[in-house]
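Only one protein chain is missing; all other protein chains are in place.
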């Protein structure tokens, strides 16, 4: 077995060992986190204040007036449709 | 009073003096500008030609055909609604 | 005729010659391409698989439910309109 | 073994632990308390990244090489940085300090050489170091944010009532008063500051993020982390800091003053106003040209009506991209050796003074103007002169409504609010002119 | 005192006043007259910023240091730039000129050293100087614009009638005719030009903004301001420049020629066409590879149908960001010492000649093609070969409608219109190959 081969084997042992160690730790940390949250945190957190400058990117492409009219039209259509 | 203190006082005097001077100038410049515009400029300027490559970013998400149909539907709905 | 003048004449001859040569080649290459495509390629190619991460940028601003209701409303409107 | 000796747990220092905790605190304030999250989320996260032991994300290639302290690398760096160190010499704490000091004092030619050598040895600039160099070191980041803010600013209320510019001027007393405060702390022997540091701290009183970052990157880059955190945190706290001061300085009658509705402002006035500001900059204060120039450029793109696609990009994609990098870059300066210093406490303490003084000056200026003019203004809009757009204007409105439920001050307060942005940029220009 | 002696009013020079006025004129043309506002708003604003006295926004760190002329700084720069100046020597106008000349002629190693020294003394690169270096100095800006233009271009009309490529070829006579015109002015002793300058001026006749900026940044960077302004201004004036020429060269009968409807073009043809152009570039003109390569890449992204998100970004966020910086960078070259020169008048005069010659050549080529082929084309679409997309095609349509209200030439004119873009890029490649 040449030098590269032994380096590769060393790398595999260290690497897979570390990857498993890291992700096993993460499994337990995640379980712990979920447990702590479900115990201490309120189930539905208060919505934090939105930053004022973050105006919504995608403006409603239909103006509110029209939108309401459409809604009414649909409601009317549906009520008729049911009959 | 040490050196830093006197530098800070100098900075304050020069700074606040300049800030006020600059903004006072700006007050008068703005008043003058508004006066000149209201006197010389037409109240409603001709809309300048739009640049051709500046195509609208947010394309209408409803195609014109549909849009027109919707408009008619709404108009029809409204005319009925008033009755 | 000075040196710059003769350089400019040379540049024009080489330049216009090359521009025409290049675009004439392009005319024939384009004609050949169109001929080959119309002969060998299927008239309507199978739509290639879309890349999964390329989620549509402009989300439908009207939700599908509403959209369908609108479509029906329009269809209904049209059917009435024809009468 | 390398994995263990190179791990964070093996190498972490107490300072880094504290700084990472501060990073999480900033994230908590931003996410749960809504403290200026657009900046504090990236700043907090960048602060955590900068303090990951051994990762060296906020260090240059040469700093990383010095930290690793391999004798042959140090020997090479010694010649570039003019440190007396021979190959094979034991690497003591003094030797390390000598290298760090030499790096800090190096000329740009020496830095280039040292970083080149470190790269030849396989070290690289940390990710955050690169971000900082490109975004803040070049000053381009804060300027682009300012351009975007300009493209988001409506000068209409200011144009309808230009007198309110004076309120924006008065509130800048917060800046210079704080410089005086820093000098006082220095005089009393409580803390040490240079005039450059004092000026950079003062700019917190401008209540304007990009201006604060720009000025401190020019005058005192080592304080940029503390100054930016202080500025954004207090901007978020404006609804708590301002009302008591406003109420203490005004009588209930003054708070009830109703202001006449603002006149409509024509499109032309809005187009020409940024050019008027630009001309004033050209004539009187070239050192404010980068900040106010970009601000006016953004506003002109907004108002001129023929480059919507550029204006839209300046207000969205571009400002967002720059904000991400700017926040991470500021966070990269939240390193223990620079942040865990009594100066930082001083900066946090002086910062709240700055906001208070600015608020008070604005209110008092409004009262003074009422003395001198027949047309009465509600002194509550004076506090909006500190900037903190649009939070301060909303505070004016809210306190006004408490005094008189029919009295809507929001639009009136927007005038001094944006005037405060111009005012701090002018103050920034003056300080850079006189001190750098 | 520093505030006054450092103010713009104290230091402003007449040249700067004139250039600032020109900046405002460009803004006026862009905003009120609709002259290519996407570029002329940033260019005009950048021109004003570049001429703010003492701000040095368009100067490098070393240029700013030389301008400030502190003896100890000059002494340090003297060694880097190989100027004979001793510390303490009086700073005369000749000394200043010696430094400026040495800076202009310096090698890249000397420049790096001089700028490093200037930074050690606290001077920095101006904001616009940085923009120019990154966006135009590296040539990346015009190339990205070209990529975006490619992503916006529909080659359908061209593919339906490939013969119209020849009209795009003929119109390039405007480029080379203008080179000849510049040589003529030089021969007559009216103005001095080098062949590089003449070629860079000629490219105005390409009627294509990014191509003009790219070519002049390679061949004659000092003329880039005048050339870009001239190119964009005349592109905006196409509806005034072209119709008289078109009418003079055609009979009413020719103008009434109706063209048969274009055949539908398949998706595959549109996908493969940019690759065909790319192969032609590979085989025949590597020097056009940056321009045409990016153009074809943009067009392939548009047509291939599987990378819409990239195509969308290339057409929107990316091109807008680059446009902002490109415009400001071009504006940074609107400095008095370079722009207020008889050459600029020559450039403005030759520019309109370029457009006129290109228009005439396109129309005459169309008439020649009608002589040689049975299938008649309306010679009015020849003028669209100058590029100026899509303005020139609209002009063809409008003049056609005047002759025959049923004759819609728009789609027919789009073919030569985009062919003109390819044609000018090829001409640019030839000039760069032969001259640089």
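Order of writing sets the chain letters: A, B, C, D and E. Residues in each chain are counted from 1.
The working rule: a residue touches a chain if its C-beta (ideal position, glycine included) is under 8 Å from a C-beta of that chain, and two chains touch if they have at least 3 such contacts.
These numbers come from a predicted model, not from an experiment.
In the complete complex, the residue from E:12, E:57 or E:285 that touches the missing chain is E:285. In the full complex, subunit A makes contact with the omitted chain through residues 1-2, 4-5, 7-9, 11-12, 14-16, 18-27, 29-31, 33-34, 37-38, 41, 43, 45, 47-48, 50-51, 54-55, 57. Counting the whole complex, the residues of subunit E in touch with the unshown chain are 107-109, 112, 138-140, 143, 271, 275, 278, 281-287, 289-290, 293-294, 297, 300-301, 304-307, 309-310, 312-314, 317-318, 430, 433-434, 436. Across the interface with the omitted chain, subunit D contributes residues 2-3, 6-9, 11-12, 20, 24, 27, 30-31, 34, 37-38, 41-42, 45, 48-49, 52-55, 57, 113, 116-117, 119-120, 122, 124-125, 127, 130, 316-317, 320-321, 323-324, 328.
Just so we're on the same page, only the chains that are shown with their structure count from here on.
Chains compared, subunit D against subunit E: the Cα-based superposition rotates one onto the other by 120 degrees, nearest 5.
The chain with its C-alpha centre at the largest distance from the centre of subunit C is D. Distance between Cα centroids is largest for the pairing of subunit A with E.
Taking each chain's centre as the mean of its C-alpha atoms, subunit C lies 25 Å from subunit E. Work out the mean CA point of subunit C and of subunit D, and you get 47 Å between them. In subunit C, the residues touching two or more other chains are 58, 61-62, 70, 73. Shared contact sites, meaning residues of subunit D that touch two or more other chains, fall at 284-285, 305-307, 309, 312, 430, 434.
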